[in-house]
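Subset of chains shown; positions unchanged.
Here the chain labels run A, B and C in written order, and each chain numbers its own residues starting at 1.
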Amino acid sequence: MSTAERVVNVFPVDPNLEPTQQKKPLHNRWHPEIPPVAQVKVNSVFRVEMIDWTGGQIKNNDSAEDMKTVNLARCHHLSGPFAVVDERGQPAQPGDLLMVEICDLGALPGHEWGYTGIFDRENGGGFLTEHFPKASKAIWDFEGIYASSRHIPGVRFAGIIHPGIVGTAPSKELLDIWNERERQLVEQGTEKMTLASVLHCRPMALLPEPKYALLGSIDPKSADFRRIASEAARTIPGRENGGNCDIKNLSRGSRVYLPVFVPGANFSIGDLHFSQGDGEVSFCGAIEMSGYAILRCQIIRQGMDRYLSPMGPTKLHVNPIFEVGPLEPRYSEYLVFEGVSVDEYGRQHYLDASVAYKRAVLNCIYYFAKFGYSPEQIYLLLSCCPCEGRISGIVDVPNACATLAVPTAIFEIDVRPKVSPTPNVRVVQVTLPQCSYDGNLATFPSR
Amino acid sequence: MSTAERVVNVFPVDPNLEPTQQKKPLHNRWHPEIPPVAQVKVNSVFRVEMIDWTGGQIKNNDSAEDMKTVNLARCHHLSGPFAVVDERGQPAQPGDLLMVEICDLGALPGHEWGYTGIFDRENGGGFLTEHFPKASKAIWDFEGIYASSRHIPGVRFAGIIHPGIVGTAPSKELLDIWNERERQLVEQGTEKMTLASVLHCRPMALLPEPKYALLGSIDPKSADFRRIASEAARTIPGRENGGNCDIKNLSRGSRVYLPVFVPGANFSIGDLHFSQGDGEVSFCGAIEMSGYAILRCQIIRQGMDRYLSPMGPTKLHVNPIFEVGPLEPRYSEYLVFEGVSVDEYGRQHYLDASVAYKRAVLNCIYYFAKFGYSPEQIYLLLSCCPCEGRISGIVDVPNACATLAVPTAIFEIDVRPKVSPTPNVRVVQVTLPQCSYDGNLATFPSR
Amino acid sequence: MSTAERVVNVFPVDPNLEPTQQKKPLHNRWHPEIPPVAQVKVNSVFRVEMIDWTGGQIKNNDSAEDMKTVNLARCHHLSGPFAVVDERGQPAQPGDLLMVEICDLGALPGHEWGYTGIFDRENGGGFLTEHFPKASKAIWDFEGIYASSRHIPGVRFAGIIHPGIVGTAPSKELLDIWNERERQLVEQGTEKMTLASVLHCRPMALLPEPKYALLGSIDPKSADFRRIASEAARTIPGRENGGNCDIKNLSRGSRVYLPVFVPGANFSIGDLHFSQGDGEVSFCGAIEMSGYAILRCQIIRQGMDRYLSPMGPTKLHVNPIFEVGPLEPRYSEYLVFEGVSVDEYGRQHYLDASVAYKRAVLNCIYYFAKFGYSPEQIYLLLSCCPCEGRISGIVDVPNACATLAVPTAIFEIDVRPKVSPTPNVRVVQVTLPQCSYDGNLATFPSR
């Protein structure tokens, strides 16, 4: 029995500084050779701080120009990697499971704000780029657990704060699998590319890109750096190691069980979100923020064999498991919007959950637009408010059915359908941050 | 002020009788000319009883032969249509919204049981047919709000009882749209059909089928019957009128706002589920049952204009809206399984939420199989237990990310990952109802 | 493995008949010699029906005269007793614990209504009799899970349906303890009676009363009947055997662990409530109803020793344990009213939780009265809506602190305090059922 130890801050950051000026080196790629910045012992409780995913490219102002020109090759800026050892100092080993408990999360004093953005169609776009091709953004102020935005008036909600990214370092073998399968997709892209992808101007996948690579403490002038930067995987998609899963319920008190691919596990964390809707539909859709996490780890020896079931050519084809925490905002009333896999042009698709979800999101956007919001405001809102996207039916040929449930309590006004024909209260209109757009605006059936 | 009126039973059924022997005529197709069986006034509270969706084809026994040979052309057996009038006797009109409040739902005394099935690959299949091609089933006993199954021991849960189907009658114009777009899909099927569809041996869509049509009170020998039966839409997919949405949270106390396409709205209800998991993955995946609903209606005049936003060539391209009710089982602990859009053969797909959800479901199945269950038992269980399927990330190229959250309290044993290497408790094995299979069993990478 | 058994109805009732005309004999007293009406086996699921606690004395009309003259010596009308045996036919034994799982509860078709009453000061009164001495009542209509009342407009809520009473038969030894300690209280009453009790004109306790006793199948003309009726305990208070605990969360899916005092346990159930607020403040305060329960039992052998800790002179001085069920209405927003142990006349009391709770209830009544309700309407409402009464602080001399939390969603209008000085929406006033009052109305400081 001994007195409590302090919760040690193993990765301090200062959001006022550039990513390269931070005390501890950041990284923005996945690679087995990025050295750990610290070693943590199982059951110890420690603190990790994070800058926002773009590394400060987006400012707290009323212009969307920064959102239009954001450099995605610099993203995400991750804190770590952290090597994990057991009580006797033995590191986690490949084949183990690493349990990371997310004991708490929060903003840094003086940085109580975040942002949600729509990416320009020419720069990544999002789920509804064909409808909303222009960059835009909303700034959110944090009032403790609540967020409100001067750009989307009449809305206030308690966030489900969570890290968009938590993941372990891949082994070289796993990294090669990623690079190979994503390269194939890109190469086959021209023939296989879907209509949606063409309209989006979105790349099929983001392959290794040495430019703007940050590799932690590796000397940027070394030959190793050049080699690793050309091999290292981008952080945009979630993969076998966890990574950018954007699971909005990975909030206070939850646990993630990550497969271990390299000695020490070398896990990283970042992309902190004050809140996110299921799907993060506008891509930069969560309320992106800097902040801190309080963490605790456990090693489950041989956990991959004991709990995971690889599917694919190798033992490495696995996915993490999660346990949700006990502390999420409690809502009792939801409006639920449905979509089936008939798209917004009336075309029938076969059991396509993405099409169904897109329709549910569009139905929702134009519902709330009836109360005075612009469609872009709701698109931003659905990206970041605690709404739930569900796969409701996936077997009833030909229509997949998806739903989007929005808690009504986030609105100041009563947004439920009313029998009475009196006009509903309308919100005061506020203009979103604007920016120029050089492409051809998609024409959409007027309504 | 007056004393309470009795809750009138406007559609009594007897599950011991054949569908054609019921007091009120059933129907199993959507068509504007199927006559209403009763008229209900807004704000009155009334009772509707329903037989199970197959009309008694599946029996409470330990053989899966009935599941293998089920006649889907006879499904679903719906109660209704009900014409709705306002306080002054004026019927709902096209362009209105019909609010149906689901005040309560339950089993019929003496029929406190239900079933979950896997369809044979040659007869409809399901979400994972390539992995589980053989028909199987599980029988569930209802103990009030709880269900347990002699075929899946060690599991017991409170159901989220709901109607799989509630929908209004389509207008002729809408019906034509349905038939046209689904016919196109079938015709283009041979070239466009996905690998999954080929493996499933599943039809792309189910076109009008006069054989086995039930059209309510229309005389089966009349010319009208023959014409209507050849036009009427099948009830399998959800569409603009609601229909088979299989939204598991449409439970006690919830409301659905349905577009009205014909005078009176003529809504029908059926396909009662004691419980269902998001996605209803095994197709006959909910706990299917007979039972009753207590309902109350409202008419929102001009509600389609006031609240819906058509998307597509016509004003009819809309979807219903829902409000969830206050009475669902409360669970606090969930294990969450994740999938990204890399399929179980290691192939990379582009932002495909269906592939991601499939992987999440497979990961979950083989996780629980480690505790002694057969994969088929878990496949059945995930179809019907209150698990949540979420679209977590739909924008991070190339990987969509989907999750499946399973409440741990439905298991008698502790199913969470444990640090301690002691073997976990395993369930007593029970053999599922078997049936022969005449196709070629897909070979799957062993694990 | 066998097919499901039907859920057997072991105690059918007809609410249209008098208590003495029911198929199975009722009882309204606790005594070890009241014979069981049926035997139930552990793990079997069975159905018990119940008439309302007064046995039909209160009618669905707009007069409160029946409430004023209700005969409490006839209450409560219980269904049972049921003897419980294990799988091998061996009955529960004294020292065991009987687990009763309340699998479901509901109204009987055609009897979808209930009532809440204020008792006349001369006939039992309630928690606030000095303020509300006149009898009154409200009738509630059930719309599935929802209740609304023509006597309290603008309010609608989902009930937490539960039996007010579930208890085992006492042994003769335990019965003697009850009779002795309650007799002492009554005898010492004149000197010890509190001011509140005097103002209430309430008896200190209700001692055995042969008149109106119902003793199940015991022949009313027998000598045994006369002896037992003069010994049997009244059912008003909860005691060691459970009984009238009025625990509002003992709803669908919950379990009660009752001590067993006689062979077979001989448990009874009754006093069904559609909903109740903590405290059931107006005495006849829940929404009283007839209805059914679906039950399942287990015997925990030697459970009293294993799980209970007697406190008092004998091993019999114990209390039951409960587990709440998973199916209660979900509310997210509550207004909370506080009271400390300074009474409504400004007098300081020492750590008196009853005084503190009384103040919280009064504060709440007069808060909602500001929206146009009469105080009596809110008094009735707080007795029966799903409000929570908490003991918040019980140690901070001299003030106990109690709170009453009311879910705001039960009101149609927004009842939260508002910054804006515009007058709040007020409810349409409705006159409660009236009745004459012959006593002296207490004068209360006007407000």
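The working rule: contacts are C-beta pairs under 8 Å (C-beta built on N, C-alpha and C of every residue); 3 or more make two chains touch, one makes a residue touch a chain.
Since we're looking at a predicted model, the values are computed, not measured.
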Copy count for the complete homomeric assembly [3 present here]: 4
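The definition used in the following text is that only the chains that are shown with their structure count from here on.
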Interface residue identity across copies chain A, chain C - same or different by half: same
Averaged-CA centre spacing for the pair chain B and chain A, given as whole angstrom: 31
Gap in Å, rounded to a whole number, between the CA centres of chain C and chain B: 40
Intercentroid distance (Cα basis), chain C paired with chain A, Å: 51
Where chain A touches two or more other chains, by residue: 332-333
List of chain C residues in touch with chain B within their complex: 1-4, 6-7, 9, 45, 47, 60-62, 101-106, 109-110, 112-113, 139, 141, 143-146, 150, 158, 252-253, 294, 296, 325-331, 409
Residue ranges of chain C in contact with chain A within the complex: 330-333, 409
Complex contacts: residues of chain B adjacent to chain A: 97, 99, 126-127, 177, 181-182, 184-185, 192-194, 197, 202-206, 236-239, 244-249, 257, 278-283, 285, 298-303, 306-314, 317-324, 326, 332-340, 342, 344-354, 357, 359-360, 362-363, 366-367, 369-370, 388-403, 405, 416-419, 421, 445, 447
